[in-house]
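Inspection log for the structure reproduced underneath, given as structure tokens.
Every protein chain except one is present and positioned as in the full complex.
Per-chain residue numbering starts at 1, and chain names A and B are given in the order in which the chains are listed.
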Amino acid sequence: MASEAHAETLALREQFDTAAQQKDVATLGMWIFLITEVMFFGGMFLAYTVYRSSYPNVFARASSSINVYYGALNTVVLICSSFTMVLAVRGAQLGKRITTIVFLGLTLFLGLVFLGVKAFEWGEKFHEHHVPGPGFHLAGVPPGLQGQAQLFFSLYFAMTGLHALHMVVGAGLVITMMWLTYKGRFTAEYMTPIDITGLYWHFVDIIWIFLFPLLYLVDRHMGK
Amino acid sequence: MIRIELLTPNGHLFSSDTYNKLFTMHGVVMIFFFLIPSIPAVLGNFFLPLMIGARDLAFPRINLLSWYLLVIGGLFAIFAMLAGGVDTGWTFYTPYSTTYSNTWVIATALGIFVAGFSSILTGLNFIVTIHRMRAPGMTWFRMPLFVWAHYATSLIQVLGTPVLAVTLVLIFCERVFHIGIFDPALGGDPVLFQHLFWFYSHPAVYIMILPAMGVISELISVYSRKPIFGYSFVAFSSVAIAVLGFLVWGHHLFVSTQSFFAGMVFSFLSYFVAIPSAIKVFNWTATLYKGSISFETPMLYAFGFIGLFTIGGLTGLFLACLGIDVHVTDTYFVVAHFHYIMVGGAIMGYLGGLHYWWPKMTGRMYPEGWAKLSALVIFLGFNLTFFPQFILGYLGMPRRYHTYPSEFQVLHVLSTAGASVLAVGYIIPVIYFIWSLRYGAVASSNPWGATGLEWRTPSPPPVQNFEKIPVVTHDAYDYSTTIGEVIEVG
Partner (left out) sequence: MTQHIDSVKTYALVFIALVFLTLLTTAVAYVDLGPFSPVVALAIATAKMLLVALFFMHVRHSTQLTRLVVTGGLLWLAILIFLTLADFGTRGWLGVPGR
């Protein structure tokens, strides 16, 4: 049994009996890893929740100073990239190499657009003195509460920063997968690495789905 | 070294700064680089696949990666130590760690962060392996309790460590980029840091103790030639400890500004951990009852474990109680309590397991006489070191001070003397283990007459663990059917 599967894929490692077991194990491993990521971001979501409930008004004020259009644009860009990613995985499932590479390429492009918008947005923050530190100042907030506004931006930078870092890692994975697909390493039976890269990419998307309303959309009606 | 300093009330050897750095490094190195990885990395990696009848872990390359990460993390910590040390204590409480300390906090935190990754990957690997790589016939309730304990440990590693990781990242950001998440000057709350920190670090205590409990379950069964009494209770109590361990972290925060009501809830929940722990101790004792007990070295360690763990656990109940805890917080009572659990529990378990499986790992026997002697020395030295600390703590000696009023000196001297005895006890095994590698008698494949799958393959095991994957037909610890029988392999 083991030798058949071996001949079939050439990718079965020695500790497994069947290709199905190997795929199953890899997928499970990725899911557990994603759970660790949930807990990782969870720590920051907790910090956010605590401070937002302590200082609701300042958080609303600070959140309203961020440009909502960048955030919404980036959310749509990421959703598009998830869509192209799932089509790439589908292509791989069907064994269509060209389709896979094209959609992986589109995913990569959209990921880079996201990072570009993000970089631009951060650049603006530096100009507006919204970066935490000695020079921090947010208009419309009394001097005594500047610190609390700074807390919001600390969280903003920590959360979006770590999210962007995950995007960079994801982009690296996508490039690797494009290269391996080009080299013909995957077949319809064995495309687990692409599948797993897809899981990671979608997960990073989900994190952003939560970051967007939490950071950009706090009580917008009060701010303006 | 720490104990020598405390020999005299005023402390002539080190300045208080050096003392701060010493106890920090002691805590960091012992907890993150010894206790957490010791049993899972050494015994778990080797025996977990063997015990469930797998050729290897699910992800051998990730396993190797996690080993390298641990080493890299260790190098960072050593670098921090040599470069000047850290003085925050192993808990890195803010704002001291973020704002005031001028020592190598970043390097140490980075080291722990990297080592934490190693820990996560190990846990992930174990969980997947246990779920998906068991040999035919190896059902969940035929698994050795060592495997159950590791399963519970891995759950904690996977669910808890990331929270520590993000906490360290935030500290890192605070020091480097001056963004202030825990900075009270901005309206931040240092207690939030404590919440995040203890969400990992309390369960981390169970990362250290659970594998040791798994080892003890194996030892007790083998050397009394009886199946573990109440197998499924012991198995589930491991998982219960892991789960409950996540619900009690607030008992480290009783004297912070944590709200009184949260304190009550956490105090109440903390008592629940005693239930699965007690289940284990009672079931071990019940296993011993009417067993044919033989006092080999590993069994001596197992007895040491049960005794010391019981003391450590019962004093834990004092601490879980809100009222008493406020009295003894940050005293030597706490120090003694966690050393009873950590050293008396985790290290006893580790040494017991190391002796038990040494013949399997190396194919050589160790000298029994010396081993028994050192087990005895360790037990005596340990009690002499830490028992006086309970009394010291109750009398009010605070931890982390290098000077103290002279009326405490007698107890401190006793404690220091105990520490030297303990050190001798640790050095003896190192010597005879190395000796046995070369000169020890060659071990048979099953020197103890045990039942686990790991004893059905040659010592040391071949690269793929088994010639053929075994088919399991019996429960774990089924001595009636397996003693002396050559097991069929399918």
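The rule is short, and it goes like this: a residue touches a chain if its C-beta (ideal position, glycine included) is under 8 Å from a C-beta of that chain, and two chains touch if they have at least 3 such contacts.
All figures in this text were calculated on a predicted structure; none of them were measured in a lab.
Asker: Touching the left-out chain: which of B:Leu69, B:Val163, B:Leu422 or B:Ile469?
Answerer: Considering all chains, including the one not shown, the answer is B:Val163.
Asker: So which of A:Phe109, A:Trp122 or A:Phe210 would be touching the chain we can't see?
Answerer: Missing-chain contact among the listed residues: A:Phe210.
Asker: Of the listed residues A:Met85, A:Leu104 or A:Val174, which contacts the missing chain in the full complex?
Answerer: A:Met85
Asker: For chain B, which residues reach the chain that was dropped from this view?
Answerer: Interface residues of chain B facing the absent chain: 131, 159, 163, 191-192, 195, 199, 246-247, 249-250, 253, 257-262, 265-266.
Asker: List the residues of chain A that touch the chain left out of this view.
Answerer: Here the touching residues of chain A are 19-20, 23-24, 27-28, 31-32, 34-35, 38-39, 42-43, 45-46, 49-50, 53-54, 68, 72, 75-76, 79-80, 82-83, 85-87, 90, 93-94, 189, 198-199, 202-203, 205-206, 209-210, 212-214, 217-222.
What we mean here is this: only the chains that are shown with their structure count from here on.
Asker: Report the residues of chain B in contact with chain A in the complex, numbered from low to high.
Answerer: 54-60, 62, 120, 124-125, 127-128, 131-133, 158-163, 165-167, 169-170, 173, 177-181, 183, 185-189, 192, 195-196, 199, 464
Asker: In their shared complex, at which residues does chain A touch chain B?
Answerer: Residues 13-15, 21, 24-25, 28-29, 32-33, 35-44, 46-47, 50-51, 54-55, 132-134, 145, 147-148, 150-151, 153-155, 157-158, 162 of chain A touch chain B in their complex.
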